[in-house]
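Missing here: one protein chain of the complex. Every other protein chain is in place.
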Amino acid sequence: MRVAALLFACWAAGAVAQTRAIPATELRSGLTFGSAELRAMQADDFANPGMLWVERGQKLWQTPAGPAGRTCASCHADPAASMKGVAARYPALDASTRRVIDLESRINACRASRQQAPRLAAESEDLLALTALVAYQSRGLPLSVTISEGTRETFEQGRGFYYAPHGQMNLSCADCHERNWGRRLLAETISQGHPNAYPAYRLEWQTMGSLGRRIRSCLFGIRAQMLPYDDPTLTALELFLAWRAAGLPIEVPGVRR
Amino acid sequence: MAASRLQVPAEVRRGDSFEVKISIRHPMETGFRVDDSGKPIPRNTIREFTCRYNGKPVFIARLGSGIAANPYLRFFLTAAESGQLSFEWVDEAGERGDALASLTVVG
Partner (left out) sequence: MKRDWNPPLASAHRRRLIAASGALLAARVFPTRADSAPLPAIPELEAYLAGRTPQFGRLILDLPRLADDGNAVAMRVTMPGPFAQGEHVTSIALFSEKNPVPKMAQFEFPVPPARVEIESRVRLAGSQRVVAVAILAGGAVHVATAEVLVTLAACLDGP
């Protein structure tokens, strides 16, 4: 009886962990919910405003920082080679702190520990530029985060947040992006809410912004308690979103409404 | 210092039209937005953008808040002599930006 119960518990845990509300074959990038003009803007590397940040990132990569004057290139040489595939794995477990961190935090951790340079502020031009540059090296590669022993707890925390009701409107992320994706909200069509294009140039912001900023915009929109940029819940949610979008190709720099 | 991206063909035939594309990092602040504390952000747009072909102005764009942030311009010039295309712009705060491209004209 106890063995049966244990087996059932294992199966249930496994089954729940693998259940996807939107099957892999039905995943649709946010790009497919945008207009033809938006898609054209993203597709044209010159017209894509996000490329301004990727280029800035390329310059920063070669810019000395910290007392020893190290550049990113000092350790990582050409980002096209060294950074390929990296963004596809993030958020990921940071071995030294045993915490799940996003790409922005990874870049800052490198700056602090390897360059002894000050961390870059959230949504600063430089952090957006470096994040965009690194993620750009994974453009076209499928999102593929690892949910295993070290990341499972964070994953569950993120999933819990996703399905819980929040804010004045008592809405969960799932209410819009799982139950109602494809339907209209005023003049907009609700997307599936995937993170694969971030950092993205959002027309609404008239500038580049991170996934964290986009999530915070959503929280603002549903009148929920705001999460600060360094809140672990935000990272947990980003991990869940990346898992949920597994297989979708990275589109950085994305262009979105 | 306004960052920009410039695209000009490396080589063109004399008399042919050629495409110039430029993308400039600039908020083109309208003056109608407010910051997080509710304070209005002052207007600051790129007012004048000049393209010079071997020093001679060939294209001028007078812009304002009606042009989107991070302005993108695509226009055509006619190939004459080889030389240099220089681009200059200035915004309402007096900040200047510039870009340069070499042009090789054959035929």
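Each chain gets a letter, A and B, in the order it is written, and its residues are counted from 1.
Rule of thumb we're sticking to: a contact is a pair of C-beta atoms (placed from the backbone, for glycine too) under 8 Å apart; a residue touches a chain by one contact, two chains touch by 3 or more.
Note that this is a predicted model, so its numbers are computed, not measured.
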Which chains here would be touched by the one that got left out? A, B
Given B:L6, B:I67 or B:A101, the correct residue touching the omitted chain is B:I67
Residue among A:E37, A:D78 or A:D230 touching the omitted chain: A:E37
Touching residues on chain B - with respect to the absent chain: 15, 17, 28, 30, 32, 36, 53, 56-69, 71-78
Hey, which chain A residues sit against the chain that's not shown? 34-38, 40-41, 49, 164-168, 170, 185-188, 190, 203-206, 216-226, 257
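Please note the rule applied: only the chains that are shown with their structure count from here on.
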Complex contacts: residues of chain A adjacent to chain B: 46-47, 49, 51-52, 55-56, 201, 206-207
Once bound in the complex, which stretches of chain B touch chain A? 3-5, 7, 21, 23, 25, 27-28, 68-70, 72
